[in-house]
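One structure is given below, represented as C-alpha coordinates, and several questions about it will come after.
With one protein chain removed, the remaining protein chains of the complex are shown where they sit.
This part shows subunit A:
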Amino acid sequence: MRMPKPRGGLSEWVINRLASTGEGSLGPAPVADSWADEVISLWTLHELSYRGFEDASDHAEWDPEVLVVRHSLELVLEERLRSRWEHPGTDPDAADVPASLEALVDADDGPSLADHVRRQADLEQVLELLRQRSIYHLKESDPSAWVVPRLPVRAKAALMALQYDEYGDGDPNRLHAHLFARGLEDVGLRSEYGAYVDDALPETLEMNNAASMFGLHRRLRGAAMGHLAAFEMTSSLPSRKIVQGLGRLGLDGPMAAYYDEHVEADAIHEHLAARDICGTLAQDEPDQAAQILFGAFTCLDLEGRFARAMFSAWEQPS
(Lines give C-alpha, C1' and ligand atoms only; values in the text may rest on other atoms or scores of the structure.)
Protein backbone atom coordinates (compact mmCIF):
# COMPACT_ATOMS: atom_id res chain seq x y z
CA MET A 1 0.00 0.00 0.00
CA ARG A 2 1.11 3.55 -0.71
CA MET A 3 0.54 6.42 1.70
CA PRO A 4 -2.83 8.19 1.51
CA LYS A 5 -3.41 11.62 -0.01
CA PRO A 6 -2.90 14.46 2.47
CA ARG A 7 -5.98 16.29 3.75
CA GLY A 8 -4.18 19.35 5.09
CA GLY A 9 -0.88 20.72 6.34
CA LEU A 10 -0.30 18.19 9.11
CA SER A 11 -0.95 15.11 7.00
CA GLU A 12 1.27 16.58 4.30
CA TRP A 13 4.05 16.97 6.89
CA VAL A 14 3.46 13.39 8.14
CA ILE A 15 3.61 11.90 4.66
CA ASN A 16 6.78 13.83 3.82
CA ARG A 17 8.33 12.87 7.14
CA LEU A 18 7.57 9.14 6.72
CA ALA A 19 8.99 9.17 3.21
CA SER A 20 12.20 10.89 4.34
CA THR A 21 12.87 9.48 7.82
CA GLY A 22 16.60 9.51 8.46
CA GLU A 23 17.27 12.29 5.97
CA GLY A 24 17.30 15.24 8.37
CA SER A 25 14.56 17.17 10.12
CA LEU A 26 11.59 18.79 8.40
CA GLY A 27 11.15 21.14 11.34
CA PRO A 28 8.24 20.95 13.76
CA ALA A 29 4.93 19.54 12.58
CA PRO A 30 2.23 22.14 11.92
CA VAL A 31 -1.08 22.13 13.76
CA ALA A 32 -3.80 20.17 11.95
CA ASP A 33 -5.93 22.28 9.61
CA SER A 34 -9.07 20.32 10.39
CA TRP A 35 -10.43 17.17 12.01
CA ALA A 36 -10.09 15.42 8.63
CA ASP A 37 -6.41 16.42 8.50
CA GLU A 38 -5.91 15.22 12.06
CA VAL A 39 -7.55 11.79 11.66
CA ILE A 40 -5.81 10.88 8.40
CA SER A 41 -2.50 11.90 10.01
CA LEU A 42 -3.01 9.60 12.99
CA TRP A 43 -4.35 6.80 10.79
CA THR A 44 -1.19 7.02 8.68
CA LEU A 45 1.06 6.98 11.75
CA HIS A 46 -0.74 3.96 13.22
CA GLU A 47 -0.52 2.07 9.96
CA LEU A 48 3.26 1.97 10.41
CA SER A 49 2.64 -0.59 13.17
CA TYR A 50 0.48 -2.80 10.92
CA ARG A 51 1.58 -3.47 7.35
CA GLY A 52 3.25 -0.13 6.64
CA PHE A 53 3.60 1.65 3.30
CA GLU A 54 5.81 0.87 0.35
CA ASP A 55 6.67 4.59 0.03
CA ALA A 56 7.48 5.15 3.73
CA SER A 57 10.78 4.40 5.44
CA ASP A 58 10.83 1.17 7.45
CA HIS A 59 12.53 3.17 10.20
CA ALA A 60 9.66 5.65 10.51
CA GLU A 61 7.61 3.62 13.02
CA TRP A 62 10.02 4.31 15.89
CA ASP A 63 11.48 7.61 14.70
CA PRO A 64 11.40 10.03 17.68
CA GLU A 65 10.10 12.99 15.63
CA VAL A 66 7.31 10.81 14.29
CA LEU A 67 6.48 9.45 17.74
CA VAL A 68 6.15 12.97 19.16
CA VAL A 69 3.44 13.74 16.61
CA ARG A 70 1.69 10.40 17.13
CA HIS A 71 1.68 10.93 20.88
CA SER A 72 0.22 14.43 20.67
CA LEU A 73 -2.53 13.25 18.29
CA GLU A 74 -3.34 10.31 20.54
CA LEU A 75 -3.67 12.59 23.56
CA VAL A 76 -6.16 14.72 21.65
CA LEU A 77 -8.08 11.64 20.49
CA GLU A 78 -8.23 10.07 23.94
CA GLU A 79 -9.40 13.34 25.48
CA ARG A 80 -12.12 13.65 22.82
CA LEU A 81 -13.30 10.07 23.39
CA ARG A 82 -13.29 10.39 27.19
CA SER A 83 -15.19 13.68 27.06
CA ARG A 84 -18.09 11.87 25.38
CA TRP A 85 -18.22 9.15 28.04
CA GLU A 86 -19.96 9.57 31.36
CA HIS A 87 -17.85 7.87 34.02
CA PRO A 88 -20.14 5.85 36.32
CA GLY A 89 -18.79 7.85 39.30
CA THR A 90 -17.64 4.96 41.43
CA ASP A 91 -15.65 2.17 39.85
CA PRO A 92 -17.99 -0.62 38.77
CA ASP A 93 -17.80 -3.86 40.71
CA ALA A 94 -15.76 -6.41 38.77
CA ALA A 95 -18.52 -9.01 39.04
CA ASP A 96 -20.96 -6.61 37.36
CA VAL A 97 -18.85 -5.95 34.26
CA PRO A 98 -20.55 -8.50 31.93
CA ALA A 99 -24.00 -7.23 32.95
CA SER A 100 -22.87 -3.61 32.59
CA LEU A 101 -21.63 -4.36 29.08
CA GLU A 102 -25.01 -5.87 28.22
CA ALA A 103 -26.78 -2.84 29.66
CA LEU A 104 -24.62 -0.49 27.57
CA VAL A 105 -25.39 -2.44 24.41
CA ASP A 106 -29.11 -2.65 25.23
CA ALA A 107 -29.25 1.10 25.86
CA ASP A 108 -27.54 1.94 22.57
CA ASP A 109 -30.09 3.66 20.36
CA GLY A 110 -27.84 4.68 17.49
CA PRO A 111 -29.21 4.43 13.95
CA SER A 112 -28.81 0.97 12.40
CA LEU A 113 -26.98 0.66 9.10
CA ALA A 114 -27.79 -3.08 9.10
CA ASP A 115 -31.55 -2.35 9.21
CA HIS A 116 -31.12 0.03 6.29
CA VAL A 117 -29.14 -2.54 4.30
CA ARG A 118 -31.73 -5.22 5.05
CA ARG A 119 -34.76 -3.19 3.99
CA GLN A 120 -34.01 -0.42 1.56
CA ALA A 121 -30.38 0.45 0.75
CA ASP A 122 -29.64 0.52 -2.96
CA LEU A 123 -26.60 -1.13 -4.48
CA GLU A 124 -24.49 2.04 -4.53
CA GLN A 125 -25.18 2.68 -0.84
CA VAL A 126 -24.19 -0.87 0.05
CA LEU A 127 -20.97 -0.57 -1.97
CA GLU A 128 -20.16 2.73 -0.26
CA LEU A 129 -20.73 1.11 3.14
CA LEU A 130 -18.44 -1.79 2.18
CA ARG A 131 -15.72 0.64 1.03
CA GLN A 132 -15.86 2.37 4.43
CA ARG A 133 -15.95 -0.94 6.31
CA SER A 134 -12.97 -2.21 4.31
CA ILE A 135 -10.64 0.10 6.27
CA TYR A 136 -11.20 -2.07 9.34
CA HIS A 137 -12.31 -5.43 7.98
CA LEU A 138 -9.12 -5.89 5.94
CA LYS A 139 -7.21 -5.78 9.24
CA GLU A 140 -9.97 -7.38 11.27
CA SER A 141 -8.91 -8.38 14.79
CA ASP A 142 -5.38 -7.09 14.36
CA PRO A 143 -5.69 -4.31 16.99
CA SER A 144 -6.90 -6.86 19.59
CA ALA A 145 -3.93 -9.12 18.86
CA TRP A 146 -1.58 -6.50 20.36
CA VAL A 147 -3.29 -6.87 23.72
CA VAL A 148 -2.52 -10.58 24.23
CA PRO A 149 0.79 -10.23 26.12
CA ARG A 150 -0.70 -7.57 28.43
CA LEU A 151 -3.46 -9.70 29.93
CA PRO A 152 -3.61 -11.94 32.99
CA VAL A 153 -3.92 -15.70 32.47
CA ARG A 154 -7.67 -16.27 32.11
CA ALA A 155 -8.34 -13.26 29.90
CA LYS A 156 -5.31 -14.10 27.77
CA ALA A 157 -6.48 -17.68 27.15
CA ALA A 158 -9.99 -16.48 26.28
CA LEU A 159 -8.74 -13.77 23.93
CA MET A 160 -6.59 -16.35 22.14
CA ALA A 161 -9.62 -18.65 21.74
CA LEU A 162 -11.51 -15.75 20.15
CA GLN A 163 -8.61 -14.59 18.00
CA TYR A 164 -7.90 -18.12 16.77
CA ASP A 165 -11.41 -18.18 15.32
CA GLU A 166 -11.01 -14.66 13.87
CA TYR A 167 -7.83 -15.81 12.14
CA GLY A 168 -9.52 -18.82 10.56
CA ASP A 169 -8.80 -21.55 13.13
CA GLY A 170 -5.49 -22.15 11.40
CA ASP A 171 -6.99 -22.17 7.88
CA PRO A 172 -5.93 -19.09 5.88
CA ASN A 173 -8.99 -19.50 3.66
CA ARG A 174 -11.21 -18.82 6.67
CA LEU A 175 -9.30 -15.87 8.10
CA HIS A 176 -11.95 -13.17 8.46
CA ALA A 177 -9.98 -10.38 6.79
CA HIS A 178 -9.35 -12.73 3.87
CA LEU A 179 -13.05 -13.65 3.64
CA PHE A 180 -13.82 -9.92 3.44
CA ALA A 181 -11.22 -9.42 0.69
CA ARG A 182 -12.87 -12.24 -1.31
CA GLY A 183 -16.21 -10.57 -0.64
CA LEU A 184 -14.98 -7.23 -2.00
CA GLU A 185 -13.87 -8.91 -5.22
CA ASP A 186 -17.23 -10.67 -5.42
CA VAL A 187 -19.10 -7.35 -5.45
CA GLY A 188 -16.68 -5.71 -7.89
CA LEU A 189 -14.67 -3.65 -5.39
CA ARG A 190 -10.91 -3.51 -4.89
CA SER A 191 -9.62 -5.92 -2.28
CA GLU A 192 -6.05 -4.70 -1.76
CA TYR A 193 -5.24 -3.69 1.77
CA GLY A 194 -6.03 0.01 2.26
CA ALA A 195 -7.47 0.47 -1.24
CA TYR A 196 -10.19 2.90 -0.12
CA VAL A 197 -8.37 4.97 2.50
CA ASP A 198 -8.65 8.12 0.40
CA ASP A 199 -12.44 7.64 0.37
CA ALA A 200 -12.68 7.04 4.12
CA LEU A 201 -14.87 9.45 6.07
CA PRO A 202 -13.24 11.10 9.09
CA GLU A 203 -15.73 9.11 11.20
CA THR A 204 -14.38 5.87 9.68
CA LEU A 205 -10.80 6.88 10.39
CA GLU A 206 -11.66 7.95 13.96
CA MET A 207 -13.17 4.47 14.61
CA ASN A 208 -10.02 2.83 13.32
CA ASN A 209 -7.72 5.21 15.19
CA ALA A 210 -9.49 4.50 18.47
CA ALA A 211 -9.13 0.73 18.01
CA SER A 212 -5.46 1.11 17.06
CA MET A 213 -4.70 3.40 20.00
CA PHE A 214 -6.43 1.05 22.46
CA GLY A 215 -4.47 -1.87 21.02
CA LEU A 216 -1.09 -0.15 20.98
CA HIS A 217 -1.08 1.14 24.57
CA ARG A 218 -0.78 -1.29 27.50
CA ARG A 219 -2.38 1.39 29.68
CA LEU A 220 -5.53 1.13 27.55
CA ARG A 221 -5.81 -2.70 27.59
CA GLY A 222 -9.14 -2.56 29.45
CA ALA A 223 -10.56 -0.13 26.89
CA ALA A 224 -9.31 -2.38 24.08
CA MET A 225 -11.11 -5.40 25.51
CA GLY A 226 -14.28 -3.43 26.28
CA HIS A 227 -14.22 -2.16 22.70
CA LEU A 228 -13.84 -5.73 21.44
CA ALA A 229 -16.73 -6.93 23.61
CA ALA A 230 -19.11 -4.20 22.41
CA PHE A 231 -18.10 -4.90 18.81
CA GLU A 232 -18.78 -8.63 19.14
CA MET A 233 -22.02 -8.08 21.08
CA THR A 234 -23.43 -5.94 18.27
CA SER A 235 -22.38 -8.12 15.37
CA SER A 236 -24.39 -11.33 15.15
CA LEU A 237 -27.92 -10.00 14.60
CA PRO A 238 -26.81 -7.06 12.38
CA SER A 239 -24.70 -9.44 10.29
CA ARG A 240 -27.78 -11.53 9.65
CA LYS A 241 -29.65 -8.42 8.50
CA ILE A 242 -26.83 -7.58 6.12
CA VAL A 243 -26.93 -11.10 4.68
CA GLN A 244 -30.65 -10.55 4.03
CA GLY A 245 -30.01 -7.15 2.45
CA LEU A 246 -27.24 -8.46 0.22
CA GLY A 247 -29.58 -11.27 -0.86
CA ARG A 248 -32.30 -8.71 -1.65
CA LEU A 249 -29.83 -7.03 -4.02
CA GLY A 250 -28.83 -10.34 -5.59
CA LEU A 251 -25.46 -10.43 -3.81
CA ASP A 252 -25.44 -13.91 -2.32
CA GLY A 253 -21.82 -14.89 -2.99
CA PRO A 254 -18.66 -14.49 -0.92
CA MET A 255 -19.63 -11.11 0.61
CA ALA A 256 -22.82 -12.64 1.99
CA ALA A 257 -20.70 -15.59 3.17
CA TYR A 258 -18.45 -13.20 5.07
CA TYR A 259 -21.40 -11.74 6.99
CA ASP A 260 -22.97 -15.18 7.35
CA GLU A 261 -19.80 -16.39 9.06
CA HIS A 262 -20.19 -13.53 11.56
CA VAL A 263 -23.74 -14.52 12.50
CA GLU A 264 -22.44 -17.76 13.92
CA ALA A 265 -18.94 -16.76 15.00
CA ASP A 266 -19.94 -13.61 16.86
CA ALA A 267 -22.77 -15.41 18.67
CA ILE A 268 -19.88 -17.32 20.27
CA HIS A 269 -17.40 -14.47 20.52
CA GLU A 270 -19.72 -12.11 22.34
CA HIS A 271 -19.86 -14.46 25.33
CA LEU A 272 -16.13 -15.10 25.28
CA ALA A 273 -15.49 -11.35 25.12
CA ALA A 274 -17.99 -10.16 27.74
CA ARG A 275 -17.47 -12.86 30.37
CA ASP A 276 -14.29 -14.78 29.77
CA ILE A 277 -12.16 -11.81 28.66
CA CYS A 278 -13.67 -8.66 30.20
CA GLY A 279 -15.24 -10.39 33.20
CA THR A 280 -12.06 -12.15 34.29
CA LEU A 281 -9.86 -9.14 33.46
CA ALA A 282 -11.99 -7.00 35.78
CA GLN A 283 -11.75 -9.65 38.52
CA ASP A 284 -7.99 -9.94 38.22
CA GLU A 285 -7.36 -6.21 37.73
CA PRO A 286 -10.29 -4.32 39.30
CA ASP A 287 -8.95 -0.93 38.21
CA GLN A 288 -9.65 -2.01 34.61
CA ALA A 289 -13.41 -2.33 35.15
CA ALA A 290 -14.18 1.32 34.36
CA GLN A 291 -11.74 1.27 31.43
CA ILE A 292 -13.57 -1.74 29.97
CA LEU A 293 -16.83 0.21 30.04
CA PHE A 294 -15.12 3.27 28.53
CA GLY A 295 -13.89 1.12 25.64
CA ALA A 296 -17.31 -0.44 25.11
CA PHE A 297 -19.02 2.96 25.18
CA THR A 298 -16.49 4.30 22.69
CA CYS A 299 -17.12 1.44 20.26
CA LEU A 300 -20.88 2.04 20.31
CA ASP A 301 -20.49 5.83 20.21
CA LEU A 302 -18.13 5.77 17.23
CA GLU A 303 -20.38 3.34 15.35
CA GLY A 304 -23.31 5.68 16.00
CA ARG A 305 -21.37 8.68 14.73
CA PHE A 306 -20.31 6.71 11.66
CA ALA A 307 -23.88 5.58 10.96
CA ARG A 308 -25.20 9.14 11.29
CA ALA A 309 -22.51 10.35 8.88
CA MET A 310 -23.51 7.70 6.34
CA PHE A 311 -27.22 8.45 6.65
CA SER A 312 -26.48 12.14 6.40
CA ALA A 313 -24.50 11.56 3.20
CA TRP A 314 -27.42 9.57 1.81
CA GLU A 315 -29.92 12.16 3.09
CA GLN A 316 -31.77 9.47 4.96
CA PRO A 317 -33.62 10.22 8.18
CA SER A 318 -31.53 8.83 11.01
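In this text, contacts are C-beta pairs under 8 Å (C-beta built on N, C-alpha and C of every residue); 3 or more make two chains touch, one makes a residue touch a chain; residues count from 1.
One rule holds for everything that comes next: contacts and distances are computed from a predicted model.
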Tell me the UniProt protein name of the chain this structure doesn't show, selecting from "CDGSH iron-sulfur domain-containing protein", "Branched-chain amino acid transport system substrate-binding protein", "Sugar ABC transporter permease" or "MucB/RseB C-terminal domain-containing protein". "CDGSH iron-sulfur domain-containing protein"
Among A:20, A:34 or A:236, residue touching the chain not depicted: A:236
Would you mind spotting which of A:36, A:76, A:161 or A:309 touches the chain that isn't drawn? A:161
Of A:249, A:268 or A:309, which one is in contact with the hidden chain? A:268
Omitted-chain footprint on subunit A covers residues 153-154, 161, 164-165, 169, 174, 236-237, 240, 263-268, 270-272, 275
